[in-house]
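I have placed the structure first, in the form of C-alpha cells, so that the comments after it can refer back to it.
Of the protein chains in this complex, one is absent; all others appear in place.
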Amino acid sequence: RDTQLLFDLSKPGRRATRLPECDVPARDAAELLPAAALADAPPALPELSEPQVVRHFVNLSKENMSVDTHFYPLGSCTMKHNPKRNERAAALPGMAHVHPYQPEESIQGMLRLLYEVQEYLSEISGLPCCSLQAAAGAQGELAALLVAASYFRDIDEKRTKVLVPDNAHGTNPASAAMAGFDSVTVKTLQSGAVDLDDFHAKLDDEIAVLMITNPNTVGVFEPAMRELADAVHERGGLVYLDGANMNAILGVSRPGDFGADMQHFNPHKTFSGPHGGGGPGAGPICVTEKLGPYLPAPVVGKRPEAGDERSDQTSPSPAGGGGRTLVPGAPPLGEGNYYYLDFDRPKSIGRVRSFFASTGVLVRAYCYMRTHGPDGLKRVSEQAVLNANYLLSRVKHFLPVPQGDRCMHEFVATAAKLKSERGVSAMDLAKRLLDHGFHAPTVYFPLSVKESIMVEPTESESKETLDAFAEALFRVTEEDPELLHDAPHTTPISRPDEVAAARKTVLCYCG
Amino acid sequence: RDTQLLFDLSKPGRRATRLPECDVPARDAAELLPAAALADAPPALPELSEPQVVRHFVNLSKENMSVDTHFYPLGSCTMKHNPKRNERAAALPGMAHVHPYQPEESIQGMLRLLYEVQEYLSEISGLPCCSLQAAAGAQGELAALLVAASYFRDIDEKRTKVLVPDNAHGTNPASAAMAGFDSVTVKTLQSGAVDLDDFHAKLDDEIAVLMITNPNTVGVFEPAMRELADAVHERGGLVYLDGANMNAILGVSRPGDFGADMQHFNPHKTFSGPHGGGGPGAGPICVTEKLGPYLPAPVVGKRPEAGDERSDQTSPSPAGGGGRTLVPGAPPLGEGNYYYLDFDRPKSIGRVRSFFASTGVLVRAYCYMRTHGPDGLKRVSEQAVLNANYLLSRVKHFLPVPQGDRCMHEFVATAAKLKSERGVSAMDLAKRLLDHGFHAPTVYFPLSVKESIMVEPTESESKETLDAFAEALFRVTEEDPELLHDAPHTTPISRPDEVAAARKTVLCYCG
Amino acid sequence: MPFTYNTPEDEQEMLAAIGVSSIDELFEMVPESLRLGRPLDLPPAMGEMELDQHLNKLAEQNLNAATAVCFLGGGSYDHFVPAVVDVVASRSEFYTSYTPYQAEVAQGNLQAMFEYQSMIVRLTGLDVSNSSLYDGASAAAEGVLMSLAAGGQRKRVVLSAGLHPEYRETIATYVANLGVELVTVPTPNGVTEAADLIEALDDNTACVVVQQPNFFGCVEDAETLAQAAHDAGALVVAAFDPISLGLLKRPGDWGADIAVCEGQSLGTAMQYGGPYLGVIACSEKLVRRMPGRIVGKTTDRRGKPCYVLTLQTREQHIRRDKATSNVCTNQALFALRATVYLALLGPEGLKETANLCLQKSRYLAERLCESGRFERAFDAPTFKEFVIRDCENDTEGLVQDGLDAGYLTGVPLGRWYPELADCLLIAVTEKRTKAEIDRLVEVLVGNPDGTTSTTEQEVAVGIG
Partner (left out) sequence: MPFTYNTPEDEQEMLAAIGVSSIDELFEMVPESLRLGRPLDLPPAMGEMELDQHLNKLAEQNLNAATAVCFLGGGSYDHFVPAVVDVVASRSEFYTSYTPYQAEVAQGNLQAMFEYQSMIVRLTGLDVSNSSLYDGASAAAEGVLMSLAAGGQRKRVVLSAGLHPEYRETIATYVANLGVELVTVPTPNGVTEAADLIEALDDNTACVVVQQPNFFGCVEDAETLAQAAHDAGALVVAAFDPISLGLLKRPGDWGADIAVCEGQSLGTAMQYGGPYLGVIACSEKLVRRMPGRIVGKTTDRRGKPCYVLTLQTREQHIRRDKATSNVCTNQALFALRATVYLALLGPEGLKETANLCLQKSRYLAERLCESGRFERAFDAPTFKEFVIRDCENDTEGLVQDGLDAGYLTGVPLGRWYPELADCLLIAVTEKRTKAEIDRLVEVLVGNPDGTTSTTEQEVAVGIG
C-alpha cells in the first residue's frame, strides 16, 4: 500500500489545469480590492499533474470495498445495488447543470419531477403532506421534530419530552436534543419490541413525540404498533416514524396507516441512491394534513397552465391547448400544468438548509420509483424480507438470533456465547469476514443485544451470494481464536489503533 | 481470484433488462417471417441480474494493470496518459449519438472537426493529402500500400516488392503481403540503423515501397534517412513512414520533409486515444500531392457556404451573412463554410472499411491537438525524449543499451549478459517487475537485439516515477534467479502455460 | 419490475429452507389490520429505455448551463468542473461504498477524507476541519450551535444582513426552540459597518456570523468586524467563498474562529441546489465541539500508517442526546470532488480562477453602468458578483428578456430584501467569455437598432 498523500506528490511548478487568458480589460487585483482583504499568496495547496491526480485516486479507490465489488450486508444501512440507469439520468445536463434560482418557467421538467416525488412519497407513507428539503435522514428527524414543536406552540401546548426506544438509532435522541426536547429512553425487550410497561410508565402529557423505528433496528415489526400509537395520540402526542427501514414494507404497510403522524425517508437507502462513501443522502419528510402547514418551505405546487398569472403578464404568447414551450427548442410540456415553488406558507418552521433540497438524490429516487412501479416496489420489500429470512434460517444454527426465527429486512445475531466460551467477539468475526471477501455486518448496534451482529442482505443479492456468505460466516466461527483476534490478514492494513488516534489526534497533513 | 465466468453465474429466469410492451399492433413472428428462417429459441446467452453483471465486471477490471493505475512503459506502444477531457468531449450526444448516414447539413460540427483533423495531420506530417478512413495503424499501412499499388498501376509500372528493415513491426511485412507485394527484409545494425550495404544491394526497380519506421523501433532517428529516401526516389520507388513513433518528433521533424511519400498516424498512441485493452485505434494516412487522388474515399471537403447548391435548391431560407442554422435550436455555424463528404475521387483505391472512419478516436485526437497547440505538441516530444534519455542514463549502468547513450522516445536494453551469466532472462525481469508494481516493458522485440527490453516512458510520467522504476529494475537484476524464474509472486496468476493453451485449445466456454 | 434477482426456483428453495410456504407468510408479523391491502397508487413500471426517454424529455424542459449562459449566483455557481473530477467520483469503489466503519476495507475513503480535511485546513487557515456537513447553510447553523455550546450561558447570536438570507433562515430554524436571541445587523451600504456591529454586541453574545465576500458580493472589512466580536468575548463564525481565497485573506488569517462555506463551487454540479457540500473548520480549542465525522491518522497493529474515524465520542451513535450534533454521515462524495478539484487547480489555478471572476464581473458591472439604465447598488468593492439596480425597475422583464435569449441573467433580490426589489444579483464566473458578457449587456440594455445578429455571429466565431 502506497501511503503517499497528495501533498507528498507535490512539486513546485506543477500544474494540472490551464485557465484561459483574461479576455476582458484587466487591472491589478490590488486596484480592485482593498489591501486589507488581499492575501499575500494563495493557499498552499499541492501542485500536481493530471496523470498524478488520476492515478492517485484510482488506486486509492481500490482500497475500498463497495456494493459494486462486494456483498455489503451492513445492517441498518440498506446497501442495495445502485442501478446505473439512475446515475445516467441524474447526469443529464438538464438535471445536473441547473441553478437553484432559475426562473420557474425555465425549470418545469425538474419541478414536475419533484412534485411527483412528493406525491409518490405521500402515497407510500400514507401521509399526505410532503417536504423534500431535508438533506439527510437525521436532518429529516430534526425538521419533523421542529414541525411538532411549532404545532404544539401553535395550539398552545407545552410539551418538552420525546420518547425514544433504547434500540433506536442514536440520531433520534440527538435530533430531539437539537430540537430543544428532552429525550426519554424507553426499554425494549429481547425480541426488539418496545417494553409496554416501561412505555406506559413514561408516557405522560409532557410527551410531545414518540419516535419509533418500525420495522425496528433488529428487523422486527413492532407488535404493539397500534397500541403505542393510540396511547400517544390519546395523550395528545404525536408519533414519528424513523423511516430507515422502509425497505421492508413498501406497498405492504404504510406508516400513516399504522399510526405515524410524521416520518422521514432515506432515499439513498430505500430508493437506491448511492451512499457515496458516507453521503450525500436526502431526508424528505411526510406528515399528516394537520401538520402540513408547518413543513419546511418551499414545497412544489402545481396549477393549471391557464392560472399562470406571471406568464400572463410577461410572456408574449401563452400557447393555447395546453403545452407552452418554455425552453427554446424543447417540445411543449403538453400536460397543461405549471409547477411552482410554494413559499407562501406562513406557519412553516422555515428552512433547514439552503436552496430547494438534495435534488440529485431525489432524481435518482424518482427513477427508482418509476422503474419499479407499485408491483416492483412491493416486490423489492418481499425479496428483501425473503433474503433476510433465508440468511437468518442459515445463520441461526451457528449464531443465535435472540429475536426468534423471523425477521423483516434484517436480523441481529449474537456472538455472546462465542465470546464467553472461546473469546471470539463480534468484532473478530467482522474483521475475519473481510478476509473472506465480504464486507462486515454492523456490529455492536443495537446495544440492546450483546455482541450483536446485524445483517441486512437487501433484495439485490442472489441466493448464491447469501449461501457463500453464510458458509464463510460459519467457517469463521470455527476458526482458531488467535487467527481471528489478528484478523483481517489480507487487507492493506489491520486493526488500526483507534485509541491512539483519539488521544494524540492527527487530523490533517502537516508537511 | 474468482474465476467464475458469466456463464457460471447464469440461472434460468434471471433478467437484467426489461423491454417495453409493444405499442403497435403485433402479430406472431411466424406470420411475418418465413418458417425456414426462424430459430426455435434465442441463443443460449447467460441469464443474469444487473447487480451480478456489474460486480462481475468491476471486479474483473481490477485484475488489469492500466495507465490510470500503474506506470506502463510498454515500448513501441506509447502508453501515455489519456486526458479525461477528451473522453468527456467524445461522449457528448452530438459526437457520440450521430449516424454515419446523416445528411451533411445535419452534421456540420462533426465534419468541420474531421476536416480540421485532416488539415492538422497534414501539417504535422508535411504531407498535404489526408484520408482518415483506416481503422488502425496496420490498416493504414495496408491502405497506403494499396495507394502505392494503384499509383504504379496508373503510371503503368510493374513493381512487386516492398523493402522492410528487420527491426520493423511485424505489421509492415504482413501489410505488404496483403497488398499483394513480396516483402524483402533489409538488415539493421546494432545501433538500429538500416544496414546501408544491404539496403543498396536489395534496392532495385522492382521495389515499389521502402517501409521505414523513423524514429525506429529501438528509438533511434535513422541517420541515413535522407540517403535512403533519395535512393528509393531515384529508382522510382516510394517511401512509406510507419508513424508509430511520431511521439518523438512532433513539431521537430516532418516525414514529408525527410523524404516520406506516405505515412500513417496512430492517434491512439501519439494523440492520446485510450488503448482500450487492445483497441479501438485509428490509422489516418497522409500522402504527397501526387498520391492524393488514390486515397480511400470519402474525405471531408470544404466550400464556401454560398456554393452549397443542394441547400439552394431545397432549403427555404439560406441566411445571409455567413452562418446558416442547420440544426434546429443551435447557434449558426458562423464561419461561412459548408463541409461535405467528397466521394468524387475516381482514382481512389476504394474503401478499406465501412462508414467514414474511427471517428470517436479522431475526436479525441482533435481534442488533444487543440489543447496542446503547436508549442504543446512540440513539448510533448521534447518531454518524451527527455524522459526516455533520463531513464536510459539510469538503466545503462546495470543493463547494457547497445544502441548507445542517446535515444529518442524509447530505448532497447539487453539482458543478454544477465542471461548468459546468471540465467536471468528478459522475461524473468519483466515478470518480476510486475511484483514491484510496474507494468513490464516490451520484451523480445525487436528481434535484432538479444533478450531485448524496450522501454518507452512517454512524456506523461514524472521524474519520481522514472526514478522508482529504475530502482526497481536495478533491484530486480540483483535478485535471486530462482525468485525471478518463478515471478511474478503477487499477481492473481503466474506464468500461464502458453504451450498447453496453443496445443489443446479451449477458446470458449463449454458449460 | 425491471430486475429479477432470485429466480422462481430460488424462491421455492429459500422458502423451504426457512420453513414457510409463501413470501406472504414471512409478513405475518405485520398485523392484517395494518396492511395496505391494495396496490400503491403509483404509475406502472418503466424499463430503462423508457426511463431514459422520459428523463430526457423532462430534462429538455430545464434550461441548463451547458447550453444556456448562466449569470446566477447567490451561493451556487457555474464554475468549471474538470473531467477528472467526474472520473474519480464515478469510481464504483467511491460512490457505492458507505461510511468507513471497517477501516481495513475503506482506506481509500479514509485517506481521501484525510486529504480533504488537510485541503480545508490549508484553504481556511484554521486548525481543524471535519470531513464535511450537508451544505453551507447547515454548516453555518452548526457553527452557531458550536459557539453556543462553547459560550456557556451566552444566548445571543448576531448575524450580518450580508450573510446569505437562506443561511440566516436556517440558523433561525435551528435555534428556534433553544431560547436564543437572534439579532441581525443591517447592511444599508452593502457591507457590515463596525459601529453597527458593536452596537449589536453585548456580553451575552455567543457569536457573530459574517460572510466574506458577503451575499451582495461585497468585500467586508472582516478583520475589523472580527476584532469587534472578539472584544466582546464572542466567537466569529465566517461564511466564505472558497474560490475567493485565490485572492482574499483566509478566514483564519483575519480572525475567524469557525469558518463555514458552501463547497459546491469546488467541483460539484449545481443540480438545482443539492446535494452540496458543507465545509466547516475551526480553531484547535473548539475541536471537541465539532459536529460530524472526523478522520484521523494512526497506525495499524503492524505499525503501518493508516486512517480511521476518530473523536467518535462526540457523535450521536455513542453520546446519543449528548452528542455535538445529530449529523451521522458526511457528504463524502462531494468532499472527494472538492479534494480532486483543489488538487487539479493547485494554488496558481485557484488564484487564476479567482482573478478571472474578479476581472470579468468588474467588466460586466462597468459595461452595465455605462449604459445609463443601471447603477451599482453599493459602492463597496466586489469579488465575483455584484448588485445592480435597474433604474427602470423591471427586474422581471430583464429576467424574461434573458430567458428569451438563452441567458440566466441574475437573481432578483426583492424576495429577501424588499428595499432591493429593483435590483439583480449577478455573478460572473471564470467560464463566462467576453462575447457572452457583451451579449448580456445587449440583451439587458435593450437593442433598439437590431444589431443582435452581429453579436451572435461574433459569439459563434468565437468557437474557432
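Annotations for the structure displayed:
Note that the chains are named A, B and C in the order they appear, and that numbering of residues resets to 1 at the start of each chain.
The rule is short, and it goes like this: a residue touches a chain if its C-beta (ideal position, glycine included) is under 8 Å from a C-beta of that chain, and two chains touch if they have at least 3 such contacts.
Note that this is a predicted model, so its numbers are computed, not measured.
When the full complex is examined, the chain removed from view is found to touch A, B, C. Shown as candidates are B:Q118, B:T171 or B:T188; the residue that touches the absent chain is B:T171. Screening B:K187, B:K202, B:K378 or B:R422 against the full complex identifies B:K378 as the residue touching the chain left out.
What chain A contributes to its contact with the hidden chain is residues 11-20, 49-51, 54, 58, 83-85, 87-88, 321-323, 331-335. Considering the complete assembly, chain C touches the hidden chain via residues 43, 48-49, 52-54, 56-58, 60, 66-67, 80, 82-83, 87, 90-92, 430-431, 433, 460, 463-464.
Everything below uses one rule, namely that only the chains that are shown with their structure count from here on.
When chain centres are defined as mean Cα coordinates, B lies farthest from chain C. Spacing of chain B relative to chain C, judged by their CA centroids, is 44 angstrom.
With touch defined as above, residues shared between interfaces to two or more other chains in chain C number as follows: 1-3, 5, 10, 45-48, 82, 84, 87, 92. Residues of chain A found to touch two or more other chains are 50, 54, 58, 62, 67-70, 83, 328, 460-462.
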